[in-house]
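Of the protein chains in this complex, all but one are displayed in their positions.
First chain written, first letter: the chains are A and B, and each begins at residue 1.
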Amino acid sequence: MRRNQNAGGAAPEKRAALSRVRAIPAIVILLLLLTAAFLLSVTLGRYGIPLRQLMQIFFGKLLGRTPTWPDTVEKVLFNVRLPRILCGMMVGAALSGSGAAYQGIFKNPMVSPDILGASAGAGFGAALAILNNFSILGIEVTAFLFGMAAVALTYVLSSFIGRNLNAVLVLVLTGMGVQSLFSAFTSVIKYEADPNNKLPEITFWLMGGLSSTTKKQVLMMLIPFVIGMIPLLLYRWQINILSFGEEEAKALGVDTRKTRAVLIVSATLLTSASIAVSGMIGWVGLIIPHLARLIVGPNYKILLPASALMGATFLLLVDDIARTVLITEIPLGILTAIIGAPFFLYLLYRGRSTWE
Amino acid sequence: MKLDVCSAVCGYRDKVILRDISFSVFSSEILCLLGPNGVGKTTLFKTILGFLKLKGGAIRVDGEDLSGWSRKKYAQRIGYVPQMHTPPFPFTVFDVVAMGRTAHLDAFASPSKADLEIAEESLDSLGITQLRDRVYTEISGGERQMVLIARALAQQPQLLVMDEPTSNLDFGNQLRVLKQIRKLAEGGMGIVMTSHFPDHAFLCASRVALLSRDGFAIGEPDEIVTEESLRRVYGVNVKITATPVGGGRYEKACVPILS
Partner (left out) sequence: MKKKLSKIPALFLAMALSLSLLSGCGNSGAQSSSAASAGAASSLAASSSASGTQQITDMVGNTVTIPSKVNKVFCTSPIGTYIMYTLAPEKLLGWNSKLSDEAKQYISADYQDLPVLGGTMGGKNTFNTEAITALAPDMILDFAYNKQVSDMVTQLGEQTGIPVVTLDSSLTGTPDAYRLLGKVLGVEDRGNELADYAQKTLDNIKSMVSKVPDSEKVKVYYAESADGLKTDGTDNMHTEVINFVNATNVVTMDTSGSGAGTAVSMEQILNWNPDVILANSAMGGSDFASTVYNNSTWSGISAVQNHRVYVPASLPFSWFDRPPCIARIIGAEWLAAKLYPDYVKVDLTGDVKSFYQTFYHVDITDAQANTLIGD
């Protein structure tokens, strides 16, 4: 047997140490990218704020000076622009992180966070709330609750349907059924809705966007974001194991039912909260994890934080386009689809070998 | 280490497949499970691994009953080498082997420096260090099987359950894997392996369990694998030969009679 002989010629200890070091630069680079995108986004907006004034305000606030800048500018910055940027980052990170997690749980890189019915449920909840004249807050809370309820329904139904069968497969199929169900209900609501006011409002909501983001939305998003993101990050190593399949994961020491449950609840929290605050934004949860995997590899230890960071950056930049290029807003869901779909096809072409 | 299977009744939710199975496996032993398709080899080892609930009887490791063990505890004592398959993501070989350390990690941890060193050593001991940075999904079947064994080794269990470790392998790789299995047993590992080939029993098993529709027979390979038992269980005619291989040793083999 050849001991200690390999291409590098180093001892096992040294090679192990090298593995850990390689992981760090990718995350650092992505963090820097996000920071750059953030700073860029702060300077962009239809209400032009000169860079000098931005700096004035920033340092002024930091050092507690009395304002020498117009009140409106401060309002634009702190009531409109910053909340929107923060929400955009959180939604992007939430969708990408949960997308990555789902891809691991369901052992399939083509999976998106909608797979268990969260978006269809949330969309239905929002439509229902709009039809019944709920306030903006009411609409968001209803959307969130129905998103969670749809996934809970999928989970309960699937445990009922397939006790010995492949747990993951049954989840997927049940999820499809629940999705269709809620989509159908939403169509009924759209059919019933008054075409003069309710229907356009529902349509707008479903199209997705961050245009009505205020400080309230940031708060509404922050709590589920933190509660959902933490377990995802804590369990990310175990996602690697889950991706090998139920039995192998068990044999390697993972409590698959518990881990899967925690991951699904966390991912659903993230997805539902995102949809409640920004409507249906597709593609982010599917292509960002995929892209991240191509860049940093499939190890969830790096992949999960990388997906979240890339997702935040991506959505931030896309929303910048949505809110600055034209006088009117370009619906965010449409932009992510226009950018996402061709990009996805390109990834399919480039990355064939990664899943054959 | 001693694995005791006592009057085990194994099966699925509504169906019993095996009844009253009893045997023991010790460290440094290789128990080969033989039998035709559908007779219950898979059911048996899945029950040992805890994937299926025991319907009756008991399974113990060093006297301790397995039922009620957490998955983590299970994994620390018993390792599993599945048949080679294709996972959905392109992990590197090193990553795959490092995953073997999961049983020894805290809930939210990922492998520490020490864990990674164990993974490196695991690769070393099987002589596949050169595969370390290759993508697992891109290497050959034989290489993948070796990686799965390395992963199980990194887990540092006391017992290994291997599911048909030589299926999908070419002739050369089959023999290399069998040689490896023998080496592991020599190093102290207890091994339970299922196989479709009675020859494997001769090549590396210290004991053989032959499962058939009529029952369960366990004993030394010479006792259990006979022309008569193979005809009864598999319904085929074979002749068992002993060939001198030098040094006063003989290797037995099954020669099928097709005509």
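The definition used in the following text is that a residue touches a chain if its C-beta (ideal position, glycine included) is under 8 Å from a C-beta of that chain, and two chains touch if they have at least 3 such contacts.
Fair warning: this is a prediction, and the values are worked out from it, not measured in the lab.
Enquirer: Going by the touch rule at the top, give the shown chains the omitted chain contacts.
Expert: A
Enquirer: Of the residues A:Val80, A:Leu242 or A:Leu335, I need the one that contacts the missing chain.
Expert: The missing chain is touched by A:Val80.
Enquirer: Considering the whole complex, not just the chains shown, which residues of subunit A touch the missing one?
Expert: 45-48, 71-72, 75-76, 79-81, 136, 190-197, 199-201, 203-204, 209, 211-212, 214, 323, 326-329, 331
Definition applied: only the chains that are shown with their structure count from here on.
Enquirer: Counting in whole Å, what is the centre-to-centre distance of subunit A and subunit B, each centre being its mean C-alpha position?
Expert: So the centre of subunit A lies 42 Å away from the centre of subunit B.
Enquirer: Show which residues of subunit B lie in contact with subunit A when the two form their complex.
Expert: By the definition above, subunit B touches subunit A via 12-13, 46, 49-51, 70-72, 74-76, 78-80, 82, 85, 87-92, 94-95, 99-100, 102-105, 107-111, 113, 116-117, 119-121, 124-125, 127, 129-130, 132, 137-138, 151, 155.
Enquirer: Which residues of subunit A touch subunit B once you look at their complex with the stated criterion?
Expert: Against subunit B, subunit A makes touches at 1-7, 12-13, 15-17, 19-20, 104, 107-109, 163-164, 234-238, 240-241, 243-245, 247-248, 250-256, 293, 297-299, 301, 353-356.
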